[in-house]
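Let me begin by handing over the structure; questions about it come next.
Only one protein chain is missing from this complex, and each of the others stays in its spot.
Labels for the chains are A, B and C, by order of writing; each one numbers its residues from 1.
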């Protein structure tokens, strides 16, 4: 019979997002209270694991953190398997990770993070550690799970910002372009764009053309709609630039292009870091708590080399080897895109199909 | 071949909730813009249908309402099939509904509401109308759908209120009892209770005993936790009263009982109507938009006698005859209950199973 | 020359309110960083002073608490001079306070609280301690200052709740009665009532009559306004009850009376404890920081027996003997009342004077 799990480590890696502390609490309280495990928290993501920086987490240190943004453990973008480093075996980062894992007598390691973190987690599993992944991201782009915490909070923040744009756009009869985060994917833009009543939504997953932008925005003007809201993902493809200057943001490029094409005054807002911070939404607290508690159960059941995940509203686990190296893009036939098209939202790839429209 | 759908009516019935206007907009814009239908909105729920009070909804009247709380159509708790009224055929309410439906030349009627509304919708379908249901409720208790709009907004409001209780409870070393809505079910209490970090959560679906309350709350005190948050559903079973006075609220009864049992100062807050009102959350706007657009599509496809519904994150339809007269209770083995128990939340039916705990 | 101030104590007493931690931080950081003092925090208001329960506050323990609701020191409603206790000199509470003050070698004591706290602070000053008061309250009823922290946050919460009532009232064509805190005064009700667009505002300071309520609400109905919002202070005078039952809340009594008088469906909401808790508003953080920093300066300048206060936007100090035992009521000719009357708000003492109104 396999040894029982008595000591686990936990770390948070990659960009911060709302709900990390709720997840740490979910893992930690379940491990301590339900399973009687000891729990150690590493500082600053994989950096703390490399450098052996950790502290013991007890019930008290996990109390009162449910609503806190950020992560009490700290995080970093450290990637211990970056090219060139693994070959140098003596004193290499993976080596030091193994040593620290053994010295502490850990039976399992819980890695909370996004796509990059899961990739590293998978490699650590291959090295012989018992690894469990917990997905987090405001981008909702982790392959293998229908939902992650961080996303709902970010949708709320971005939507509230878009709400604010409406009053300014309407008062000044302007086009307002709002750039939303999401890395290479359009999840955050799609959901906040629909929730915020965006007239046009531009995603990395859907090819768009300047001609369609122009036609749609001018048609709105003709129809007596004096302003428009354009919600655009940071990761969309942009026209190639001739000059070698620092690349402009998607929002700025699009705003300039739209003003040129339509002659309507256009302003951009880049939402930036406000989308990552602050108190998690109630839904993210629930998702983080569930994923955390579920991951502690996976440890108790020795489900290693796997990531906790949502299939619909149900919790399951998927192999880290399935997840690693993939990105979950928005399917171009996603129901929300179809429903948005049916209420006249334009995705830049063609006019929404409107019946009985004149002209 | 069946006649094509050219004119539809729409009404909102039952208690108001955030997202009704987003749903009206979703139905209306899709019907008008995608399918070229004409759309008529009835006032004050079934009352407007009985009295023939309606107005035509065009694209302009549906614009700018996505974020508005309440319903631009008004609502009421009118039940046209209440006992005794249907027998009186001449001038009966169902009769007048049929007349108005025919006089307007409607091809379909979209009824947005909760359990009571779906029951009436089913009866109207039996009478020969083409009826489509759209579920709404802050209680999440509509049978046949995994999710309705209104619920997420209410969870947000209740959770924010519970968040506020923590600071007062902690500052004064008190027990704070928060009463949450939910009619006969515990969905809203469960989700806001977990998201708000409630120590004890009392639901209609789980039997609780005063002895467990006492033991758990005193054990927290012994463990050096000077305060506790108890989240309780309005619909829980309460001890029978001897007197004939007006029944007290669940929150007030529980607070009195807890103070008597534990000797700890205890205060209650009844959240009340703040849980129903205001701007819908981004998630509820999306759910309402999707359900609305989907219902318009059901009308175009002549899927009558059915209700739009979520199965996980996917939209489907279910028969109104399956839905009518049923309530969706929280299953006592719901994963969120299990996960909450594993982080030491008490549901009043026994101590959370904690390993290695002394005593 | 007087001895310089090297050690100060600080406590928070009375009901909790948003901004207490910001004030503790303002006092503490200024005392430590600007004046080089040592700072001791007593637990649970005057109780900690009596029992000698305190801890040293350093810069680190004051860091990160600006946005936290409640008080890190705890609070209580302990009144050390309650009747009968001061006569028993040996071992009396004031005696123990003097002993603890001397034993710690304190040069001054900062008491953060409301009217009751200031009264006690004044008595301690008479006993020979060097006392400085800092006013806090969500009620805005501390005599001698134009503004206190806690009030703005409570206005925000109550206004947001009233905002939510509008959508429910409008959807159901109801009268909604919202009961707001404020102890014996109407400040919170007046400000949230005007900010929330309340149609009728009932304050303890203005006599109201049922006849006026009836006339005004029915006149609104006649004018085609299908719903009304009534905002009422918890402290208003109510008709005497004949029975000996537990007194009902002002909101419940008024709602019952209005429904009887007008025949319009009427519902009440008692906002309760949500008004006290949670993160302070930005304005309250500023007021608390300023009052705190100013109080530390008062200590350095030996301005004892006085309370920090706002005169307009300027900070001044007033004698605790002037403040003690008084309540700051809303003047019945307050400009905000006059302005509200001019936009047709009714205060229950007569119809708003409307020109050219028919009937």
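The definition used in the following text is that a contact is a pair of C-beta atoms (placed from the backbone, for glycine too) under 8 Å apart; a residue touches a chain by one contact, two chains touch by 3 or more.
The structure displayed is predicted, hence computed values, not measured ones.
Peer 1: Where does the absent chain touch, in terms of which shown chains it meets?
Peer 2: Across the whole assembly, the hidden chain touches A, C.
Peer 1: Tell me which of A:31, A:66, A:147 or A:176 is the one touching the absent chain.
Peer 2: Residue touching the absent chain, from the options given: A:176.
Peer 1: For the chain left out of this view, which of C:76, C:156 or C:185 touches it?
Peer 2: C:156
Peer 1: Can you tell me which of A:52, A:278, A:335 or A:350 touches the chain that was removed from the display?
Peer 2: A:278
Peer 1: Please give every residue of chain A in contact with the chain that is not shown.
Peer 2: Within chain A, the residues touching the omitted chain are 12, 15-16, 18, 20, 44, 68-71, 74-76, 157, 160-161, 163-168, 170-173, 176, 245, 267, 269-274, 276-278.
Peer 1: Of the residues in chain C, which ones touch the absent chain?
Peer 2: Where chain C meets the chain not shown: residues 25-26, 29-30, 33-36, 63, 66-67, 146, 152, 155-156, 159, 163, 191-192, 194-197, 225, 281-283, 285-286, 289-290, 293-294, 296-297, 312-315, 335-336, 339-340, 342-344, 352-357.
In this text, only the chains that are shown with their structure count from here on.
Peer 1: Line, ring, star, complete or other: which describes how these chains touch one another?
Peer 2: Graph shape, chains as nodes and touching pairs as edges: a line.
Peer 1: Is the contact between chain A and chain B built from the same residue numbers on each copy (over half shared) or from different ones (under half shared)?
Peer 2: Same, since over half the interface numbering is common to both chains.
Peer 1: Please name the chain that ends up farthest from chain C once chain centres are defined by their CA atoms averaged.
Peer 2: Between chain C and every other chain, the largest centroid distance is to A.
Peer 1: In angstrom, rounded to a whole number, how far apart do the mean CA points of chain B and chain C lie?
Peer 2: 35
Peer 1: Whole-Å distance, chain A centre to chain C centre, using C-alpha means?
Peer 2: Roughly 42 Å separates the two chain centres.
Peer 1: Can you list the residues of chain B that touch 2 or more other chains?
Peer 2: Where chain B meets two or more other chains at a single residue, that happens at 163.
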